[in-house]
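One chain of protein is taken out of this complex; the other chains stay put.
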Amino acid sequence: MDRMNSLGAIGRRSIIKTAAAAALAPLAAPTIIAARGETPLRIGMIDPLTGAYAAVARDEVTGAQLALSRVNAKGGILGRQVELLVEDSANDVGTGVQKAHKLIDRDHVDFMIGDVNSAIAQAIAQVSSQNRILHIVSGGHTDGITGKDCKWNVWRVCNTTRMEANSVCGTLFQKYGKKWHFITPDYSFGHTLQSAIEANLKKLGGTVTGAELTPLGTSDFSAYLIKARAANPDVLILLVQGQDMVNCLKQIVQFGINKQVKVAGTQQELESLEALPPQARVGTWMFEWYWKQPGVPHVAEFVADIRKVNNGKVPTARHWFGFTSLYTFALIAAQEKTTDGLKLARALGGFELPPEIKLQPNKVYYRAGDHQLMLSAFVGEAQEHGSDDPDDLFKVDRVIAGDEIAPPVDETGCHLTWPS
Amino acid sequence: MNAGGRTNRLVLAAIWVVLLAAPFWLNLVGGYTALGSRVLVLGLAAMSLNFLLGFTGVLSFGHAAWFGLGAYGAGLALKFVALSTPLAMLLGTLTGGIAGALLGALIVHRRGIYFAMVTIAFGQVFYYIAYRWNSLTGGDDGLRGFSRQPLAFGPMRVDILNNSTLFYYFVLVCFAVAVGIMALLLRSPFGRTMLAIRENERRARFLGIPIELHIWIAFALSCVFISFSGTLYALLNNFADPNNLYYSLSGDLVIMAVMGGMRVFWGPLLGAAVFVVLQDYVSSLTTNWMSFIGLLFVLVVLFFPRGLLGMLRQRRVA
Partner (left out) sequence: MTQLLLFNVTNGLIIGAFYVLMALGLSLIINLSGVINFAHGGFLVIGGYLAYALTPALGFWGALLVAPLLTAVIGLVVERLLIRRLYGRDPLYSLLLTFGLAFMIEDGTRFIWGAQGLPVTVPDFLNQPLSASLFFITGYRLFMVAVVAVAVAALFLLLRYTRVGIRIRAGTLDLETVSTLGVNVGRLRSLNFAAGIFLAGLSGVLAGGQLGLDPTMGAGLLMPSFIAIIVGGVGSLPGTLVGGLLIGVAAGVTAVFFPSASDAVMYVLMAVVLLLRPRGLMGEEGLMT
């Protein structure tokens, strides 16, 4: 099967050899290296390749690997070839921290990427900042990362929950009504997302009929859905993610709730829609990136490249996260002509992504005040099947620029302290 | 453990030399200091579990709960009580130790698979508490916002926060103290009684030994030791998360004890070293590392049920 090949490719540490250097045995490498100037530049990536987020984590790695091969094809970073060392955090904080130490203490990586799981991302950010390593959080959405727990060396590519909330609320309120009910995952991501949406709803003049707090990993949502239906809202807002989103949407459609109540939510992922039976692909959502953008430069090329390494399937937002994270290092290092973490971290403030990386219409840049990437939100409707492509499961209505939906820096709670 | 003469003393000396020198040789063989600290912490956890499993013959499959409680206790103490590493370790150890002692009283009458099942299920109770009590524990996000504090001896400060080698030695000292107490306990009359219960519970009962009381004490002590190692784990990561209490960690600890040798005092440490290093190594090579770990479980059970050190010892006797 093709899939095995692609898994194997991700699984092994991706060591891209310099043109001159012979193959290095991946694990013996650190002891062999004598002088660092001759060696490849190393980027460490920690993502939960096993466990509940395995699918999205692998997509991020695939995206980063595409960026890697493009960067190396253009001569690497500052003339040095680049290696991507991928480590599995196994969706466990202790393992993630251990892998961070491994990458930094033993493999001496120059940059870090990771993790999908916000808790792990924050734990390894602690290690990376202690060691002054420039670190990009590719896929963890909790506000704190670019909010009250922000760090000078940590930048984030994916959205904050506040940005997600701000992107969809207006549309939902105007089109579908003002009584909203929540299905919220019971951990900080869900809580902050819900309160962000509630704040929006209050401003618009709507009411909350209730919120069902569901534990992560809930497989049966029937009890919560019975309560939600009984509250008789206009809109049912699903904030659950991953497999929980799949289970919840599936049961909503089985129960026919979507015929009486508008189903909507913030972040939706292509990975989740693909895991759903066609009739359960319903609702209004926001995507953080979407592959079908006719007329936007370089997108088609990116889609074609990912298809080659992804069993012919289109890229998801996660591919783009991984791709953008790695490419950012290459661009900023080339611009500043250094790999020094502190200098690069300062230079990233206000740094704008070029068209071949941003792959979307609006301006995309790293905001200096809270280290958050200002990426667009793609708001639209899920659909059973695309008209011309089986992977086209989402109809984009609006693409909103990141700085229109991001709260101002002074509302994020981020206070950066720089090392002397 | 018994007077095994010079060989034993030599082996003991060798173990301590290897542990003391670890920060110097680990990097040379492709390791790193944090890995050494992790081996020590999980090794102590496995030895604590083995205090019950190997020397009293009672199988608890839920010991991660007490490990995790220790971690949360230490983290919460650092976050809310005082910025003191020793105090955090004390409070963490007490949290897990007391909870374990209370539960132990409830279940000491159970044996065999029933005991194992009840310990798994009750361990999960604490997992769920850590997982769902968001306002206190941070829920699924884990407990953040604390870090180990430098130690102060009068005017002298030992910075275990930023210097990972110093932290390794700090863990090693804690390890040595805990292991020393464990060894003394096992040599005491109480320890001999534990062995008697393991070898033949019925006979021990006929001899008038209060079996339940002894098992309860052994269980509680084992919980105290493992909570202590849990506090070290929280300090190692500056983090506590619900996975620290999850039953799969219990399984990992049991396999460490079995793989190293349940009947041998140092067995679980060796088991932990092999397990941690192997997992670290294989998970960098392939995403399918879980199959290898699973296979390790199967192979150990089928071919090395006495563990690595257990086999060595048997060969020496034979």
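Each chain carries a letter (A and B) given by its place in the written order, and its residues are counted from 1.
In the analysis below, a contact is a pair of C-beta atoms (placed from the backbone, for glycine too) under 8 Å apart; a residue touches a chain by one contact, two chains touch by 3 or more.
Predicted model only: the values in this text are computed from it and were never measured.
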Among the chains in view, which touch the chain not shown? A, B
From the list A:204, A:223 or A:304, which touches the chain that is not on show? A:223
Considering the whole complex, which of A:75, A:277 or A:354 touches the chain not shown? A:277
Which of A:39, A:159, A:247 or A:360 touches the missing chain? It is A:247
Name every residue on subunit B in touch with the hidden partner chain. 53, 59, 61, 106-107, 109-114, 116-118, 120-122, 124-125, 128-129, 132, 248, 251, 254-255, 258, 288-291, 293-298, 300-302, 305
Touch residues of subunit A, complete complex, unshown partner: 1, 3-4, 7, 49-52, 54-55, 57-58, 186, 212-213, 215, 217-220, 222-227, 229-230, 243, 246-247, 250-251, 254-257, 271-272, 274-277, 279-280
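Everything that follows uses one rule, which is that only the chains that are shown with their structure count from here on.
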CA centre of subunit A versus CA centre of subunit B: separation in Å? 36
Contacts from subunit B onto subunit A in the complex sit at residues 27-35, 38, 131-132, 134, 138-142, 144, 147, 162, 164, 233, 236-239, 241, 243-244, 280-281, 283-290
Contact footprint of subunit B on subunit A as seen in their complex: 7, 10-13, 26-28, 30-31, 49-50, 58, 85, 87-88, 90-94, 97-98, 101-102, 105-106, 118-119, 122-123, 126, 130, 142, 149, 186-189, 191, 215-216
